[in-house]
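Here is chain A:
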Amino acid sequence: MTFDLECRNVSKQFGDFQAVNDISLEIPAGSFFSILGPSGCGKTTLLRMLAGFSEPDQGEILIKGKKMAGIPPNKRPVNMVFQHLALFPMMNIGENIAYGLKRNKVPKQERDKKVADVLERIDLPGIENKSVHQLSGGQKQRVAIARCLVLEPDVLLLDEPLGALDLKLREQMKVELKKLQQAFGTTFIYITHDQSEAMVMSDQVAVMNHGRFEQVGSPQSLYYQPNTAFVAGFVGNNNRIEGVVESIVGETAIIRSDAGQQFKTTFPEATLHSGQQVHLYIRPEAIHIRRDQNVTSENHINGRVESILFDGGNSQVLVKDTESSQELTVSLPQTREFNDLTAGEMISLSWDIRQSNVFSANNKSEP
Partner candidate 1 sequence: MLKTMKGLLALSVSAAAMISASAQAEELRLLTWAGYAPQEVIDQFEQETGITVKVTKSNNEDMISKLRATRGAGYDLVQPSQDRVTGAQKEYRIYKPMDLSQLNAEQFIPSMLAATKTNTTINGDVYSVPHIWGTSGLIAGVSESKNAYSFNDLCSDDYKGKVSYRLKRPTLIGFAFAMGEDPFAAYTDEKKYAEILGKVEQKLIDCKDNVKAYWSGGDALINLLRSGEVTLAMGWDAGGWKLHKETGNINFVPPESGALGWIDTFALPAKGKNDEAAYKWINFVMQPEIAAKITEAAGNFTASAGAEEFVNDELSNSYKISYNQSSLDNIKWYPPVPAGLEIIEGKTLDRIKAAQ
Partner candidate 2 sequence: MNGKKLSFYLLLMPLLLTLALLILLPQLDMLGISLRERVSYGVYEFSLLHYQAFFTEPLYWNTFVRTAVMSILATALTLLISFPVAWYIAKIAQGKNKNLMFLACLIPFWVSELVRTYGWMILLRESGVISGFLQWAGLADAPVEMLYNDITVMTGLVYTSMLFMVVPLVSTLEGMDDSLVEAAYDLGGNHFTVLRTVIVPYAVPGIVSGCIVVFMLTLGNYLTPTLLGGKDSLWFTEQIFTQFITRFNWEQGAAFGVLLLCLSSLIVWLGLKLSKQSFKQAMTSDA
């Protein structure tokens, strides 16, 4: 099977700095693929190599099975949506969208028809004669994407195009982008540092750090089964507890935290041995919270509510363990049950042993 996009051992160096380090990836046709990583991780460099603005030092890039080495951006079957969209301010919307068609010598009549069609498909029919500054942020966004999609590229590259939008609009655009991708069926490669954008829209997400892919997988697998401490920390929120492996019983390890508590956790086979320094990750939303202090669970803490961070559905509670003064962030269920929770109250926390992840502590690439 040929993939829409394939990278084989691609590397890029700027002076002493290894921006992209031996990346390989394969993206099947029609998928929404995100590259997620903090700024400086090399994701923009990788994207620019895909677009053709720079050439890899090593390795090769294939689009629809065709090697791209030496092919300039204007000859590649990929198009790019830029961070600040890069709509041409001196042209109207129609001219902006027709720009690529005109360069490909598409006759005027056909050009006009294609422009009208694509505007229809992005739900902005008949705005050909408006100028760029007359559009709202979201409309510009869609026009920028339409300007690329009208050329029917094999792959569409998106360089954090939502970064400049305000939060509310960003939430809307996430949904719209996904819909557009599904409607056009084009392969999207989306780079972002915002894990929520990546999770919501993507079929596959690659988490990138220090020029390498830490993990590639579906949003669910990244969330539930992070392979590395970096992924565990970067994808979603996490509480981190530092400790030592005390003993291992089958697939369950007992961890003694530095503060002296014992926690049980499952772990991937043969990755741990007793006496090892480890970090234990528990997601705030995986922790049960009860007012009843007499609960018995495999992992259990009694603590005092330090503060309540109210944020509607994303509200959280900061709880301090009474014994060890370890702080944990816990999601606050909005089921009325805890509406009257106040700081200083004593509560109990518990979680399933399968809900925590454990990684060796000498991994330096933690976020």
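Selection rule, in plain terms: all candidates are chains of the complex that A comes from, given by their letters.
The rule is simple: contacts are C-beta pairs under 8 Å (C-beta built on N, C-alpha and C of every residue); 3 or more make two chains touch, one makes a residue touch a chain; residues count from 1.
This structure is a prediction, so every number in the text was calculated from the model and none was measured.
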item	value
Complex member touching chain A, one of 1 or 2	2
Complex interface listing, chain A residues touching candidate 2	51-53, 72-74, 78-80, 82-84, 86, 88-91, 99-100, 103-104, 147-148, 151
